[in-house]
Each structure stands twice: as C-alpha cells, then as structure tokens.
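Removed from the display is one protein chain of the complex; every other protein chain stays in position.
Chain IDs A, B and C follow the sequence of writing; residue 1 opens each chain.
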Amino acid sequence: MKGQKVVVGVFTYLDDALKGIQVAKDNAKDYQVYAPTYVPALVHAVDSKRSVIATISLIGGICGLIAGFALAILTGLDWPMRVSAKNIVSIPAYIVVGYEWTILFGALFTLNGMLFLCRIPNIFRKVGYDPRFSDDKYGVVIGCEPDQVDQIKEKLAHTGADEVMVKEGL
Amino acid sequence: MSTDIIKDNATKYSGEVTYHEVNETVLSMLEKPTFGWYVLLLSCIATWVMGFGCWISMMIYGLGMTGLSHPIMWGVYITNFVFWVGIAHSGTLISAVLYLFRAKFRQPIYRLAEAMTVFAVMTAGLFPIIHVGRPWYAYWLMPIPNERALWPNFKSPLLWDVFAVSTYFTVSTTFFIVGLIPDIASARDKAKTKFRKILYSITSLGWTGNARQYKNYVAAYLIFAALATPLVVSVHSVVSWDFAMSIIPGWHATIFPPYFVAGAIFSGVAMVITLVIPLRKIFKLERIITDFHFDAMCKLILLTSGVVTYAYVTEFYVAWFSNNMFERYQFWFRPFGEFKLAFWGMAFCNCMAPLTLWYKPLRTNIAYLFVMSIIINIGMWLERFNIIFTSLARDFIPAAWGGYNFSWIDVGITIGAFGWFGMWMTLFIKFFPSIAIVEVKEVIEAPVRDPHSSVHHH
Amino acid sequence: MQKKSLTILGQNDNVASEGLSRRSFLKVLGAATATTAVACADKADQIIYPNVKGDATQIPGLPSWYSSTCTQCDAGCGVNYKTYEGRVVIVEGNKDHPINKGGLCAIGHSALQDHYDPDRVRQPLEKDSNGVFQPITWKAAYSKIKQAIADDSKRAFLTRPLSGSLEKLVGEWSTDVAVEHYAYEPLDYAQLAKATAAVYGAEYDGVPHYDFSKAEVVLNFGADFLETWISPCEYSRDWAKSRKSKKPVRVFQVEPRLSLTGANADHHLKCKPGTELLIAKAVLKELLSRGKNNLPASLLGELEVSLAEITIDVVAKLSNVKSEKIVSAAQRLAEAKTSLVIAGGASAKTNNEYELQVICALINRVLGNVGQTINLDRLRKVKSDFQKVKSLIAEINDNKYSVLFVDGSNPLFTIPSDYKFGLAIKKLDLVVSFASHLDETSKEAHLILPASSSIESWGDHQPYAGVSSLVQPAMTPVFDTVGLGDMLLKLSRSEELKKFSEFQDYLKAQWQTIHAGAGVAENFETFWKKSLERGGYFADPISVAQLSIPTSVIVTAKLDIASFDSTKIQQKSELVLLPYASVKTFDGRAANRPWMQELPDPITKIAWDTWAEINTKTAAAKKIKTGDLVKISNYYGELQVPAYVTDHVDENVIAVPLGNGHSDFGRYASSVGGGNVYNMIPSDKADHLQLFTTHVELKRALGKHKVANTQDVKDSDKQGKREIARTSYIETKVPGAHDDHHDDHHGHHEPAQMYEQRIHPLYQWGMVVDLAACTGCSACVTACYAENNIPTVGRKIMTEGREMSWLRLERYDDGTSEDLQISFIPAMCQHCQNAPCEPVCPVYATYHNEDGMNVMVYNRCVGTRYCANNCVYKQRRFNWYEYELPEPMEMQLNPEVMKRTAGVMEKCSFCVHRIKDAKDHAKDEGRLVADGEVQPACVKSCPTEALVFGDLNDPNSRVSKLAKHDRAYKILDHHLNTQPSVSYLDNLKYKA
Partner (left out) sequence: MLGLISSKFLRNNRYYPFALLVILLCSTFVGNSFAEDAAGYQSVGKRAGVWNDGQAALWDLNIIDHFHYFGPVARARGHKPQQPIKFSHVTHVQKNKMECQFCHWTSAKSPYAAIPEVQNCMGCHSLIGGTTPEQQAEITKIKEYYTKGEPIPWAKVHVMPDYVKFNHKRHVKAGVGCQECHGQIQEMDEVERVSSMKMGWCIDCHRERGANIDCTVCHH
C-alpha cells in the first residue's frame, strides 16, 4: 500500500463502513477495505467493475477442449490399434475426454486466475489487517503520508468507527 | 453473487444469529480434541488398516481371495466404487448446483457435504486400484508418455471413468479448498496454539478478506460452481456408462445415466444427513443447522427416491416390452433368483421406506431421519449390488452362469473403506471449519447502525 | 512375466538312432529348476548350457517330432510327440496312422501328465523290515530278483494285456525263468470275442473290426463306442464321417443310463437294468418274422424254439421301453442296406452278456452285415483272461505261489476285494512290481523296479492284422527308470535272450519278420527308419474271411433278465449299481492326472469327484438332492459320494464312474475320495469281471459335498430359445431350412453395420465346428490345456468357478427323459469381428489384429476384467491365483506360450503361436500359408474332425466353404451382431 503510514478504521456497522470508504476515496492515494463476509454493497462501493475471471475460465475451457480431443486423436494415431470394428479415430467416444478436459482446464485456469487476481498466496503482507476483520468487524485501511495521519484519523472517527488506529505502512 | 434475495429472509434460514456467534460456534469446533474424538479417529484408522491388511493379503495370494469368480468379474469393489462416487455426488449437488439455484438451505451444510465429496471420491478412487489384477500397473490407464510408445484406449468407458473421476476429484477438491480459504483465515485469526497458527497461516494463503479479493473470489466461486454442476451430471453418467456401454442384459440400458445421477444424489443426501445429525448434536449447532434444513433435504430425498423408483419400474417395463429373452430372463432373475434378497432389500430401502417422509413430522424427527438415512445408504449399496452382480451372474450363455462366493476379504475391504472415509472426516472436523463461516455470514443480515439506510436495497 | 521353465538349450539327442544311452538329463534339469525356482530373486541372471556334442538335425529352439503309439488303452492310436530341447511338450494324433488318422482322445493327450507325474517312482525301491520303501540301486534290485528266480518256486507274472514284441518277450522270458504269465484288465471284451467265435466261426476268436461309416442303422446295446469302447477314436471318426454325410447313420442306443454315446444317438431307449438281452431277442424275432432269415435252417429252427416266448409286448413291459420303439428299431434295421448291431459297455457287463453278444452277432448275420460293416480280417485278440487270474488268486491263497511279478496295471485296485486278491498278495514271499507309481498294488510289493513310461521306451503294438505300430522313446527317462523290456532282458537266463543287450535290439529282431512279411523292396534299415517316421508299418490284410456255419449256438430259452446279487441287502432294494468307465479316468489308470481330474465329465459336467447318478424319482423318494452325500452300500462295501440327480438313468440304477477312490497312486488320485467302486462288486463263477451285477442300498449320508461342477447353476443346462447349440431334424426338414421365425437369421444374413467392416489384407483366420460330428468327448479341452500351459486349479478353486479352461464344452439338455435333446458344443473364443471385449479394454491389452483375430496381450493386461464382463460368450478366464506345478510337471510347459501370472486375463488365442510358426515357414519358402497348414491344438486333437480351421479370406479353403454351408450359423450373432470368426454347423438328428 502506498504511503508510509496507514490509518485503520474498525467498524461494527455496514453503513458506517460505507462512510469510511467514502473518506478513503476522498483523501487517500490508496486504501483497502476488509469485511468478515462478502457484502455486495461494500464491494460495489470499492470497485464496481466486473471481474475478468470469466474470460480466463473461458480460455481455459477452450484449451481443455482442444487438448482433450488432441490427446485422444493423436495418441490413437500414434500406434493405430483396431478395437472391434471401430474407427481408429472414433470421435463420439472422444467426446467424453474432450468434455472432461474442458472442465478440468477451465477449473485450473479459474483457480490460477483467481489466485492471481486476489494476489494470494500472500502470507506475510497484511498491512493494517486486524484479526477482528475476519470475525464481525469491517475495516477500512487508508494509506497516507505521516503528515496526513491526523486528518484522516479524525475523519474516520467521525464516520462512527469503533476504533481508529495508526500503523506503519510499507 | 446477489445475496439480496437471500437476505430478505435471512433470519428464517439461519436463525437469529450474529456474525460473531457464527464465528464463535464454528471455530469452537476446532478446539482441543476430546477423548471421544481420539477414540473415533483411532477406530477409523484401525478399521481401514484392517481393510488394508485384507488388501495386502489379496496382493500376496491373488485376487482369488475375493468372492469374485467367473462370470462375476466385477463385484464388491466396483459396487463400492459406484457407491462412494454416488455419495460424493450429493456433496457437489449441495455445494454447487444448489448454489446456482440460490437454494437457501445449502449454506450451513454445504461445507460438510463438500468435504464428504472430496473424501468419498478419495475412497472411491481406491477401489478401481484395489479391484484390478495388477494394481502396480494401474498407471497405464493414464496417458503418460513412456518408452514403449503405448497409449491408453480412449474408446474404453473405463478410460472415460479415469478422466471423469480424476477431473471430478480435481475440480471438487479445488472448489472445496477455495471455499475453505476465507474460513481458514477466520480460524487463523482465532488460533490459540502455535501449530494451528502456522497451519492456518499457510493454508489460508494470506487471505485477508479485502474488497478486491471478495470481488474476484465470488466471481471465481460462481464459475467453479458452474463447472462443478455439469460434473455432477457427467461423472455419474460416465460411471453408469461403464455398465450402459457394455452389452450385458441388465447393464445395456439407455436409462442408466439419469438413473445413476438421481441415485447418487439420493444416497448422497442420505449420507449428509447421517453425518450432520451427530455433528449437530455434538457441536451444538442447532441454531445454525435447523429443522428447516432437514426438511429441505428430506424433500430432495423424496424427489430422488421417486426418480429411482421410476427407473426401476422402467427397467422392468423395458425388459418386458423389448421381448428380448435375455433381458426378460435377467429381470425375472432379479426378484426371483439367487440374489432376490438384495433385490427386495433394495426395493424396501429405496422405494418403500422413504415414502414415510411424506408425513411431515417425520421429516423433522431427527432420530427417525438418522435411521432412515442409514436405510437409504444400505438400499443404495444393494442397488449397485443388484446391477453389478445379478446382471453378470446371468447373461447370454447359460453354461457360463455362476454365482458369488462370500469372502471375508470383500467384507474387510468394504468396511475398511468406511474407516478410511471416517478418518478423513474425523480429522477434517477438528482441523478445518466444517461449517462455511463466511457463507453463513452472507445470509445473515449485515449489522447497520441506521435501519433505514439504503444499503440493503442497493 | 513367467517362466518358460527351461531356458536351457539343447540336451537333444537323436533318439531314433542313438538309443537311450544318454547323458545326465537330470543334472541339467536340476540346474534349470534352480534358475526358475528363485522366483522372487532377479531372474535375469541365467546360465546357458550348450550341448556338449552337436547334432545338425537337432536345432535348439526348434521342435523335433517323433512318431509313436499311444499306449493308454489297447486301441493303438498313432501319436506324434513334439519335443523341445529334449523334453516332450505335446502329444498329438498321427494323421498317417490308420486307426486314429490324426485325432486323439483326452486320455491319450493326458499321457504326458502320466509321464511327468511328480508321484512316479523315481528309482528302484525296496521295502525294509519296517515296511518303508528305501531306494536301492538297479544292480542290487536285479540281483535280488535273480536270486528269487534261481530256485524252482512257483512264480507268476501278472500284467495288463500286452501286444507285439513285448508280449512275445514276456512269453519267452516267462518260459525262460519259469514264470506263469497272466494278463488281465477289468474292462475286457472276452464275451464279445467268445460270441464272435461261436457265431462266425471258431477261428474268429476276437473282436471284429466295426465300420460305423458304412452302416445306415446302428443298434447299440450300451456300447460306449464314442468314449472308451475298444477303439473310440477310430469309431468316432467313422461315425462322424457318416454323420457329416448326406445320409447319416441312425443310432438306436439301448441302455439303462445315458452315456455320452447315448446322448449322441438319435434314439435313446432307456431300459430297465439287465433287459437288453430281451430287447435284442425281440428285435431278432421281429427281423426273422420280416423275412430276414439269412441263417442255416438248423439254426433257424433252434432259434424259433428259443424265441418262442418272446413277444414285443412282454418285452416292452419288462424292459420299460415302448414297444413301438423296439419295432421301429427292428424295422429300420430291416430296411437298411447295411447296419450294425453291437453290445458292450458297462451296462452289458451282466451275467448274461455272452447271450446278448450271441444274439447281436446273430442279428448281424441275419442282416448280412459281416463283410459289410463287420470285418473279421481285422480281428483284435482278447488277451485278458479273468478266469485264469481267478485261479491264480485261488492258488496263491492256497500258498502254491511264492513270487509274483506285477506290472503297472494295478490289479489290486481293479480286482474287486471280494476276489481276495488283497489277501493273496500278502501271502507271497516276494512281490516285484514294475509299476511306475506307488499304487495300491505296488504298495504291497517288496521290490519296485519302476518301468519307464511309453514316452521313454521302445515297443510296438499290433492291434489287429495289418497294423504294426511302433513305440519309440521321445526323450530320456525323466527319472531313474528302465523300460520293462530292458529289465526283462537283464533278468533273463537263456542265451537266446541274453544276446540282446537292449530291448531295442529285440524289437528290431521282431521287425525283421514284419519286414520279411511286408514284401517291400527296400532293405531293413530303410524300412525301419521309414516305419519309425511313419509310426509303424501299415498294410491292408489280403485274406477274405469265410464265415463258417455254426451248428448250434447256446441261446437260453427262458425270458432272460440278468440277475443281480443281493447278498444281505437289508430292505428289499431294487436299486442296481452301475459302475461305468468314464472318459476322465477310464478304469482308474488316468486318475492321477490333474488334466483328467479337472476335465468336466461331458454328461454331468462334474470334475474332481466321483458321483452317483440317481434318478429323479428315486432321489425324491429318499429326499436326496444334487450335491447331497449319499451312502451306497451292499454286503461287500460302501461308497460315500455326492449325488447327481438326473432323469437320464433308470429308476433302479445308480450309476457311479469307475476309476476314482484310490487310496494310493498319487496326490491327485488320492485327493478324490468316495471309495473304490470295484470293491462293491461280488465275486462269482463267471469267466469275466461282471461290473453290472449287484443290488445296493441307498441312503442319504450326513452333510453336503460341494461338487466341482461347471454347470451346476439352476437352469444353466437349458438353452431354451437361445440357439447356442442348434439341431436340425433330418426327417422333418431338409437340413438347413430351419423352422419358425429364425429363418431370417440363418446363413448369410448380413445385418446393417454402424462401422465399416474391417478388411483383412492377407489372412482372416476362422473356424467351423460341425456339431453333427462333435461327440462331446472333450479331447479338445485337454489338448488345449496341454498346448497353452493352462493351469489346473484343483477341486476347491474349481467349486468357486475359477477353472481356467480356454475351451468350454457346453452341455445343454433341453428335452425330457423321453424326448432327449442333449447338445454338446465346444465353445472357445469366437474371435468376433465386432468384439465387445476389445473397445472396453483401457490399455489395448486386447485388440483386433490384421489377421482378424482377437488378440490378448497378457503382459499389457492390468486386470480390470471389463473384457470378461463384456464377452457375451464368457470365454475369458482370469488368473485369480498363480498356480505352481510340482516338479517335474513344469517340463511339460510349452515354450511357445508364456505362462500367465496372477491378475491377468487370458483366453483362446486360436493358437496364435502355431499360426506364427506357419507364417514363418511360409515366409522362408516365399509363399502364403496353405490351407490346413495351421491347426490349433483343439482342431488337431478332434478325433472326428468336427473342428476345421483356416483362412476365411481364401474362398477355396475348407473353412470358408464350410462357413457358407446351409447348416452354418454363428452363436448369438443375429441378436448381438458380434460377427464371430467361429461358425457352427447345426447338429443333425433323426426325429424320433
């Protein structure tokens, strides 16, 4: 997070937290909002763009479909062995393989996309994080320079935050 | 996800609980194990080690140690395989399909159901390996580049099975772990011992629950659910094709895929009930898992029981209508032949007994439900027994007909599988949150200072 | 994956020319087993032992063939031994031999297991004072015998009937050392010979040669000529030749129990025990009344008197055979241009067998069959003389004898205990056994000098005039044994015999006479070598038999029903014990061969057991079900065997196969209990061993016995409308045109195909099985075991349904006891073009190859067993266990076929190694494989040539012609479109 210091606001109530977000948006270069669960209003307030994850999944799915059929067809042709009177390349039978790999690749791409977009794994860099955020508190963390600290601190306190703390930034 | 609609009736589905209460209740399940837990864990381990011992002796002396014989080449192991894959299915149904359908009752039970899926697939996956004659070559079923330049046969339903089950395992494990990440973060923040602190720090991958994470997480979650949903249909369809693609009367039936999927959900929901009831009792989750959830699951059971019964009747009808002597003999043989007990047991457990659930008070009678869920599980095991054993016992050439020899090895391995499954379940409930904290919180109305603010109607 | 057993190269020697003076085979064998025994260790460290001396005709890795003669029974079939690196691997019929012309029965194939029997006596043994056998040297053994024959005590030599040079040697030796020679076998044909002499002339004291191929109608009183009777391979072949022709022979079979021969007959007349003579007389009377009176007038008068009381109705009532059936048999006989009437088998061995044989001979004379279907020039001499043996026993019991020599015929087992041979043998000062096994008789011996098996020794066999068949050794003795002839020469005293150092020399000396008699231009050495290659010297007898006119034949005047002993039978029991010779163990000699024990009996499908066939009604009255243990007892003994309830025996008959119930003889024989059936038989005054002669009591014993029956599942012997084994009825329909709606599926019906059918560029191997010629004898099953290293699994595993046979002889019984519809069908892998097993294999372990065969690659198999499930013919066998062979049985393993390990699927390969071999030869000569060049083991073994193998791509091959035959069909093909490569031809039967 940009800035040497961070101001952390701990909120119990959702409407207070939304106000805190407004403060952050108005005053800071960078801010982070934590929540104990997915709250659409909160997330929307921070970022209203759609996630690109669906595109990644689609690409994965298409790759999987191609890879699945390619695997079945190419290995079949590598050493052609007749079974029953079936054709060497028997597309109906390969649909299952293509289908399964579509899903498999789609899922793996989605997983990787999600990890990338969520910036995890990221075990040690949790600036301004407070354990209460995973319990029942909302948190608005605002990054700022040391000279801005008092101003932001005050503004946050006015939004109804239970507690406002100042911590070292990066 | 749009939880707006959910939240309208949130209290109805999750009781009058707060974020904190959910957090506390669920995380309290992870506290220091009790003596009872150790007993449970040890007995589970002992059971599967016993099964493992049986398998070892089978490896040493040959597959003749089992009760299988010509012509019943597939038997208990494949029965168990299908049974466990079936169990797995309802987990995915509850976690993924119901997620897409916005079914509100899924939230508190889905984690357990998903855990059940993963562990049931892990159990199911053992059985093909136990079953094959030379398990050390089982890897030949994978398309691994090798010096012989030999590849597997992608026309074989068994290879489809390999692909379907391995994909299923990968996707449902991913889905399961992804769902766990925020909850592990909660656990991390409340962890009391150093070991758990480190464990959860690593397994939560540094999840903080910030807005950006939630945005992408929820989008990805929806896609996982969307990917897992066709798997619910496809995996058991592929498993059913192991039978339906073959030529044996009693197996060669177009009805199999839907019939298997319905059966899988049927048995899976029953298994969820079997697991949830004691858990709810032990960890006092009554405020989170309420009668409403049981009632909903019972309705699902009623539906799938109906589908399964319909499938049974259809099989008989088709056998009669086809005027095919082999089919007809097979379906005469099932109710009146050597394995008639299995057939009538199946008919009782799967078709008749669940009918009692039409009576509403029974749907919320926990003790009754527990017994019923076990009956259904037995019934579904017998269903697979019926399909596999009886069909193979009587097919085209009378001179080759045969029966099944009872063997303790079969019993040992079958029971051992429950131990294996139970061991993972037991470990899981003590190490990871077995109720989805974040998702249960989702259906709780977010606390607001000003009740008239517009946040909820956004 | 598994051992070839012997990876050693070349301890070959030219057996034919060098004789038996060979180097230590055992030593090399020991080394071989050492490398294979350490299965868990690294098998890759191996030693190669080269030959010390070379021989350009013996190439390591290539098989050598030796012609010889089968000595398992007296029929005298020619065999070929296939040897690899000096060990015999396969026995096959010799196609140049006039008797069997290529086929060989199951027992003949199993000779190998007698030869490699782990329970054989491995060196000379002497019983010490504690009654324990101790090994001694040959020298010591000889000197002990020489001592014993030095004085003038009375000595006897009891053997099975011998033939050729050995018979002559035994005769000469007996005179030389003052020993009386006795020959005995339990299932002899003495009464037949006696009757032949009585009716056709005294010079014809023997068994005439029957030609079933020329007869239009055969009336058969119980003779199991397709199983064990006299010369089954020869008779089956002749019978099948006729069955395959435009006008098949019609067989009437009269017997109280359905035998395999009876199951193949067109009309089965199930009679009351002992009433065959009545029926024969009724037929004779009917024939005489129809003007068939081709007899001297004096005899006719005599007959008229003796047949006066016979009326069809009375006979029908007494015998429980419908009168119209008897009349119809007589009518068919009268109408036929050529016919044959025979009697024999176990059910004829009553106290009126002689009379029955006489009547049969008379009917044949009346019908003019002599010279047509009965050839008196090719007479088989009957050498077994039970009368003499009985007197021998009596004399031994009177302490008149002090020394007894006995060969491997095991008389103590086959002579019923009531004759007191067991007591007699204990009274002797010295009993010397030349047996190769520690059987019941040799256990009683003081000295055992193990004789070599016929695969290891020289000999010859003259079944009848014109056939001189040679026995030559195909390998060095497996154990420290010596041929019987060599032993006798060593023990001889006279200079006459002493001049021969080896039996081979003696044999050659005898063959000088044959050479002289043959009148061929070539010198003796050439003649000898040619004979060795061919398997013997074969010529047609020139003389034409002249029938003499018998002045009188003893034909008892009364209504003669055989009587049965009922000494001390408590309740009045009508039940009669029928001990019969089975194709599995014959008279007991094949009991210690796992192949034969594991072979399911064709009629009951039981393996590894003795059983009692009991009529359904009789069983119901005693509340006996199949599988229950029953106690069958009379004054003389008792049997405790599982019951097999069937409609196909008379209500008063309990049929038990002979041959099992050994107390000694070897591990396999003694593992089958139940009791020795011979010991149930009372002694009597008759001059032959009467088997069918005693009443018994039947009781349900405690407990059940899990019988290894391959078709014991309920309804598994009913094919219903499945059309697995089909039968066309000759009189109702023209062969080929089938009744009702199945016409569409017949013949060349080609269903629509989803996939383009594969074209096979070079060969497309296929097989045709003519069910009209298949008798169900199961020779193919045993041949397959031998060729493909199929393990025998033993009784316990077999009861679990895990037998490994690649070729299943299915038996279906769709009729009633009145209207028999028994079908046999040899079912092997059908090598389907649309094989259901192939696409389901996940690793291509089974696939379709260029030659149109369904190939199984064992070492690629993971063992999912899906293919076996999906095989509609259920022809795939899974290796549930790994089966070990006791030393030296692994020497029999065919090196061309790998031995499969546990966890692997296997099945019939159409003997792909033989195909590969034929292609290899063809390639060397730059041509294609010719028709008939490849014959899988089953095809080669078939005595009736019911199985034909070849290239379906070649329109002129036998197999493709037969596949287009009117009667051809493919099993289940019209239901499942599997397109098998194996076609079957409908069985043909006359409608009753």
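Heads up, the rule we're going with is that contacts are C-beta pairs under 8 Å (C-beta built on N, C-alpha and C of every residue); 3 or more make two chains touch, one makes a residue touch a chain.
These figures come from a predicted structure and were not determined experimentally.
Engineer: Would you mind spotting which of C:Ile455, C:Ile797, C:Met891 or C:Leu976 touches the chain that isn't drawn?
Structural biologist: Spelled out, the listed residue whose C-beta touches the missing chain is C:Ile797.
Engineer: Taking the entire complex into account, which one of C:Lys154, C:Arg290, C:Lys388 or C:His913 touches the absent chain?
Structural biologist: C:His913
Engineer: Determine and list the chain C residues touching the chain excluded from the picture.
Structural biologist: 1-4, 7, 9-10, 23, 28, 31, 39-40, 42-54, 59-62, 667, 671, 791-794, 796-797, 847, 849-850, 853, 855, 857-860, 881-885, 896-899, 901-903, 909, 912-913, 916, 920, 923-924
Engineer: I need the residue numbers on chain B that touch the omitted chain, in ascending order.
Structural biologist: 35, 38-39, 42, 45-46, 49-62, 64-65, 134, 136-137, 139, 144, 146-149, 407-409, 412
Here, only the chains that are shown with their structure count from here on.
Engineer: Approximately how many whole Å separate the CA-defined centres of chain A and chain C?
Structural biologist: 81
Engineer: Multi-chain contacts in chain B: which residues touch at least two other chains?
Structural biologist: 150-153, 155, 159
Engineer: Which positions in chain C are in touch with at least two other chains?
Structural biologist: Answer for chain C, listing residues that touch two or more other chains: 836, 839, 841, 844.
Engineer: Tell me, which parts of chain A touch chain C in their complex?
Structural biologist: The touching residues are 81-87, 93.
Engineer: For a test of understanding, state which residues of chain C touch chain B in their complex under the given definition.
Structural biologist: Chain C residues touching chain B: 710-711, 713-722, 724, 797, 800-803, 808, 810-812, 827, 836, 839-844, 860-866, 868-870, 872-874, 877-882, 902-905, 972, 975-976.
Engineer: Given the complex with chain A, which residues does chain B contribute to the contact?
Structural biologist: Chain B reaches chain A through residues 1-4, 18-20, 23, 143, 149-155, 159-160, 163-164, 166-167, 170-171, 174-175, 178, 181-182, 185-186, 188-190, 201-202, 205-220, 223-224, 227-228, 230-231, 234, 238, 241, 437-439, 441-442, 444, 446-450, 453, 455-456, 458.
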